[in-house]
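Since the structure comes first, as structure tokens, the remarks are kept for the end.
Only a single protein chain was left out; the remaining protein chains are all shown in position.
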Amino acid sequence: MDVDGATWSWPDGGVTEVPYAIYTDPGIFAREMERIFSGPSWAYVGLEAEIPQPGDYLVTRIGVRSVVIARDEEGAIHGFANRCAHRGVKVCRQRHGNARFFVCPYHQWSYDARGRLRGVPFINGVRQQGGMPEGFAREDHNLPPLDIATRGGVIFASFSATAPRLEDYLGDTNLSYFDRVFDGRQLKVLGYSRQRIPGNWKLMFENIKDPYHASLLHVFLVTFGLFRADQPAQVRMDPSGAHGLLISRRGEQGATADTGEMSSMKEDFSLADARLLDPVKEFPDDATVVMQTIWPNLIVQQQSNTLALRQIQPLDPGRFELHWTFFGYGDDDDAMTLRRLRQANLMSSAGLVSADDSEVIKLAQDGVAQYPDDVGVMLMGGRGTDDEDHMVTETAIRAFYAHYRRVMGL
Amino acid sequence: MDVDGATWSWPDGGVTEVPYAIYTDPGIFAREMERIFSGPSWAYVGLEAEIPQPGDYLVTRIGVRSVVIARDEEGAIHGFANRCAHRGVKVCRQRHGNARFFVCPYHQWSYDARGRLRGVPFINGVRQQGGMPEGFAREDHNLPPLDIATRGGVIFASFSATAPRLEDYLGDTNLSYFDRVFDGRQLKVLGYSRQRIPGNWKLMFENIKDPYHASLLHVFLVTFGLFRADQPAQVRMDPSGAHGLLISRRGEQGATADTGEMSSMKEDFSLADARLLDPVKEFPDDATVVMQTIWPNLIVQQQSNTLALRQIQPLDPGRFELHWTFFGYGDDDDAMTLRRLRQANLMSSAGLVSADDSEVIKLAQDGVAQYPDDVGVMLMGGRGTDDEDHMVTETAIRAFYAHYRRVMGL
Amino acid sequence: MDVDGATWSWPDGGVTEVPYAIYTDPGIFAREMERIFSGPSWAYVGLEAEIPQPGDYLVTRIGVRSVVIARDEEGAIHGFANRCAHRGVKVCRQRHGNARFFVCPYHQWSYDARGRLRGVPFINGVRQQGGMPEGFAREDHNLPPLDIATRGGVIFASFSATAPRLEDYLGDTNLSYFDRVFDGRQLKVLGYSRQRIPGNWKLMFENIKDPYHASLLHVFLVTFGLFRADQPAQVRMDPSGAHGLLISRRGEQGATADTGEMSSMKEDFSLADARLLDPVKEFPDDATVVMQTIWPNLIVQQQSNTLALRQIQPLDPGRFELHWTFFGYGDDDDAMTLRRLRQANLMSSAGLVSADDSEVIKLAQDGVAQYPDDVGVMLMGGRGTDDEDHMVTETAIRAFYAHYRRVMGL
Amino acid sequence: MTLAAEERAELEEVYARYADLLDDGPLADWPALFHEECLYLLIPRENHDRGLPLAIMRCESRGMLEDRVRAVQETIMHEPRYLRHHITNVRGARTDDGGYSVIANYSVIEVLQDELPRILSVGRYLDVLTRSPTGALMFREKRVVFDSVMVPNTIVYPL
Amino acid sequence: MTLAAEERAELEEVYARYADLLDDGPLADWPALFHEECLYLLIPRENHDRGLPLAIMRCESRGMLEDRVRAVQETIMHEPRYLRHHITNVRGARTDDGGYSVIANYSVIEVLQDELPRILSVGRYLDVLTRSPTGALMFREKRVVFDSVMVPNTIVYPL
Partner (left out) sequence: MTLAAEERAELEEVYARYADLLDDGPLADWPALFHEECLYLLIPRENHDRGLPLAIMRCESRGMLEDRVRAVQETIMHEPRYLRHHITNVRGARTDDGGYSVIANYSVIEVLQDELPRILSVGRYLDVLTRSPTGALMFREKRVVFDSVMVPNTIVYPL
């Protein structure tokens, strides 16, 4: 197939049928990198707390592209492509650091925190010989800059200058839940977890936007009543459908009228050390789990007291990386910090719960890759793409693909 | 090159010239998966003895596609694609087992031994919310079924409903030799050997259909007179040329008029422990070696007393897997079982003989991949594709490619 | 993009702008293998000293193609494709050896030192059966021969019969510097170093043709005054620009008016064991470093007293191998041999200097692969492609790409 | 300070048994190698070097180890796999209570069904062993600091 | 039951010599590490765990080991390669006849010409060693149970 050759088109059935080709086709992937990750979107790139001081910087990826996020001497945050304007060398090799200038190793062209070219060794040659020709102007060779938006200590960046205001981009509902976690308190980074998952990056979004699977796949969650289909829940989207919220409240444990269909439940499993699960209420509302997905690369996780940002970095159609940043608040006491660290046992590359997801995503990729011409069906909860007040629905996935089709022109 | 773009065509010279591109081109490989492995062919998938009980199942691959072969409560054998009808997840993760239902891990849709969708959790939602929409019918979401044919305890499957009767498919000659080994006696599985070979899958068929190489490459065979060009032999095909038989009878060891050309022979090599080779006659005829190739993925090996099925599982143009199932008969005494196990030293991923073949296939792939526009020549024994009564011929390979060209439309 | 589909063209800006696509595009790579490595060029394949005796041979690669270079009984050197005329198997598996005939392992077709088919087992069949058909002539199945040219003990080969005389190919200037090192004295091979570099093969040529980077990237060179931008130097090309010379003379160490811009210099670094650097003058002229690049696959290195040939073997757009052959002269005394071995610490897969280059090439590939539509700029020293008498220029790279564009038709 | 041969031999036995239980089971016996009050951390070298506390497995008692083992066996959905440890270059020092503080290098090779073997994890054990009343050596602390910060998909079993 | 330091040292020597002969030769001396009546099995873990008897190498005497060695050197066509063993986490128990039953983890890394190193095989040795009249330890039984069930092309040399 050739998506550019117009020899391929999305099957009928709107967003209730998703063609497997979008998980495996290189042409579609290339277009995603162009239109989604380099388009007018806001990609998560890090936390202000990770670069608190002037000169601090971090290196991350937007789509497949390496970028530098740096704080200048005045404390302002900037971003630029991590690729020398001279001959393309990756300028910055460290994941993070502090630097006044960014010096390319090859010929030591140096750039400031805005990615502006400041130094070109031997620009005037040596002993009247060589150097740059007439008409060479440093300002013509700055690094491609990123637009930056921050809110609540979270940094977003865009390759496009035409992205809407971050607040408008998120929409009221998603913005309010974003502010619920990033409420202005100082954030404290607790650590990182990184994993390379052999599946298409969109399978990660499907997974988090899918409350239907949680009570079925996640035996641990169900067994300990942390998340169950019979608990109060809402699914919320922004108007575009790009972003989504999964909100639920812990309910009773043990069997109920509805647990019959949760065949996986282990009623006899009780913890030998209960400290693994001793959640405390820390947010004004009653929600015990809020999973927020922000187009095109972020998951904000509040699962009881474990807070994390999961950044999605696609590698190719069949692989993506998930970079987790665990955090708490500057005013956490030791007990709360310890609680967050303990609960992290549930969520990471070795998480008692999230391991189910990374494993099932691999199985999904293995399955779809064998049948390039088939489609998946997303009918749970009907055919709509609206908000719902229950967990038995794929509405958020349908909404995601409705937006995806618009952006991709598919 | 682009095989679909009709910018490529098979070179002149019929089947005496084989273009190297068929060993390396992705477009040709994709067409092979479609027309050959998903077409009206019978692919070997396993033995009845591997799933003797109701509920027993095994998982294997036809081409690149994972499939489940299951025995239902009534003892009937069925097959279906190992890929959930919901969102494509590999349903079955174990290589074999026993199950009443096949439950997808993601949302626990459950399928019966026919691959028919039986259970959809929360199909009616929870507490009057969610669930499947009007018009959702389970029977619209069964797994793609396979046609099944069995003979002599061997199971074949087809993605196509239009494959001819297995008996007609094999043809009289091949059928009779198939029945020679699978004569109705209970089969006893002795074990498995699996290897991933860095070559195109067709090179494996070429190898087994090629009696010419045996007396030259396989020094061990020649040295111990197990297989030699000067021994009585027949090459037999079915009318289509798809399937083939290589039949030979052990003759004298030591030098003869014809061993001059078998320069590789080691006359001074005698075994320190002769038990490695103490074949006994166990079939009515005099044939000591019968190698049968069955389109598109099976080799039936009878080499003295070691019996094995070799299943070919292509991965991509440059790699395939060979899955060996070694077996004996239910009525073998311990001495015979031990004999088969000892003779297995000659044939496996570490076989004294078959190691030559997996190594030479890698060398062939390495060679052809460098010269995409060149061709191999298959002139030994002339240009024909008919049966022969000697070993000095490539007729079976030519017949194979004549059939290949018809099926592939090349 | 599709370079063959004429949907792609070289950007404006002549050779001062190099599109990143040429480092990553498979279509361009395929054309390079055809037009550059299989075209009328002379590729380095080895040294006469490596195959001194009749029957000696070595195996190497030209582009992605394996070739055999052999010395016949009369002492003449020949070359041929390492790929059996029968069914494509790699005939020769050893890196070097001595053989009268080259026997393919599969069916033991045997070839002489010219690659001419000499033996075909069972060509007349066995006992009046089989064998080759009417009209089969051995001489129709020789291995594709290579043209061979040697000078000063260095062997070059060409897949094309239309390459110019080696002397004309190199041009006067490059020929004279080639003769400077290969002056007719017996060569003594000291050993090999091999590395697989995750970058496009042309990045290696850019690197060696680029005097600009040496005083900036190579802190070790600068610190010890082995190579500095403020030292006397020449850049020389042949008329086509395909080949190049970088010639410099060691100057003072320590800071000077110009070292200010060599920020990397470590003035306080002095060697604990000075024996690492005790160069002696061994060539008539004053040049202490001469790096010669010979299209399409050779670098001749004279860095003080360490002499090496670096052969470039592309694997795919993103990877190439560098095969180093270190040598001295037959009349070296032990002290000189030891000196060469010590100085080899600077140049190899673990070289104190060359490690900078293999590392930076990886960073370049990482950088350009993310931005397929961008270009690198090569403006240092102006826009010209002529010889220069200083190091602050990219003229040799521009000349290289001017030739590249002509050969590639881009 | 170096270990006497007998001390080294005793430690080698402990690590061999440790590898044995994780690679070939029974996994349920593995927590018994730890003291009831113990600390087991599976921590990326990146976090360890930067002084960040987050571990991807954190068990603060033998009970938590048992809970992890049970979850692996009963609740975590995962593909079948084989694991194989190499624990080498054991070095350590005696502690006041007759135990040892030990550093060792480890690697774990993973084999998924129908896949070729691959390196799942590589790094270093930072351990404290103590003696049980019966004199047996038990892990009081075990920090698995893994260099392979980018995890190939999922770590299901303890390392 | 744990091994004394001297016992462990003696076993380490045997395994080091075993690795040495397979990796660096002379291969022809390798069978001499086995008792004349011995059993050497190279068996996929899959078969071993399912109770299936098939091994991909099966030598029932030192003679058969010698035949295999000779075939590797004289009859099997194969590309040149280097192999390198790591044999670790040796654990065992004394047997009545003064020998040992031993379990050890192993991995073998293969280097084909112009290729990068890769893991050829990984798994476990299940061994029985006995004493020769001269007191030397010899293998009476060696079961190489390999986790890497999917073999990367070919296994030419014993592991």
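Letters A, B, C, D and E mark the chains as written, and numbering starts fresh at 1 in each.
The working rule: contacts are C-beta pairs under 8 Å (C-beta built on N, C-alpha and C of every residue); 3 or more make two chains touch, one makes a residue touch a chain.
Here the structure is a predicted model, which is why all the values come from computation and not from measurement.
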Displayed chains in contact with the omitted chain are A, C, D, E
Give the residue, chosen from C:Ala76, C:Leu276 or C:Ala335, that touches the chain omitted from the document. C:Leu276
Among C:Arg35, C:Arg138, C:Arg249 or C:Lys362, choose the residue that contacts the chain missing from this document, as touch is defined above. C:Lys362
Touch criterion as defined above, residue of C:Ile123, C:Ile148 or C:Val189 at the omitted chain: C:Val189
Residues of chain A touching the missing chain are 93-95, 105, 194, 196, 321
Residue ranges of chain D at the interface with the undisplayed chain: 2-6, 8-9, 45, 86, 88-91, 103, 105, 107, 118-119, 121-124, 147-150, 152
Residues on chain C that touch the omitted chain in the whole complex? 95, 189-198, 217, 219-220, 223, 266, 269, 271-273, 275-276, 321, 326, 337, 341-342, 344-345, 348-352, 355-356, 358-360, 362-363
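Criterion: only the chains that are shown with their structure count from here on.
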So if I look at the partners of chain A and the partners of chain B, which chains show up in both lists? C, D
Can you work out the whole-Å distance between the CA centroids of chain D and chain E? 27
Counting in whole Å, what is the centre-to-centre distance of chain B and chain D, each centre being its mean C-alpha position? 43
Contacts with two or more other chains occur in chain A at residues 217, 356, 359-360, 363
Would you mind listing the residues of chain E that make contact with two or more other chains? 77, 79, 149-150, 152
According to the definition already given, which pairs of chains are in contact? A-B, A-C, A-D, B-C, B-D, B-E, C-E, D-E
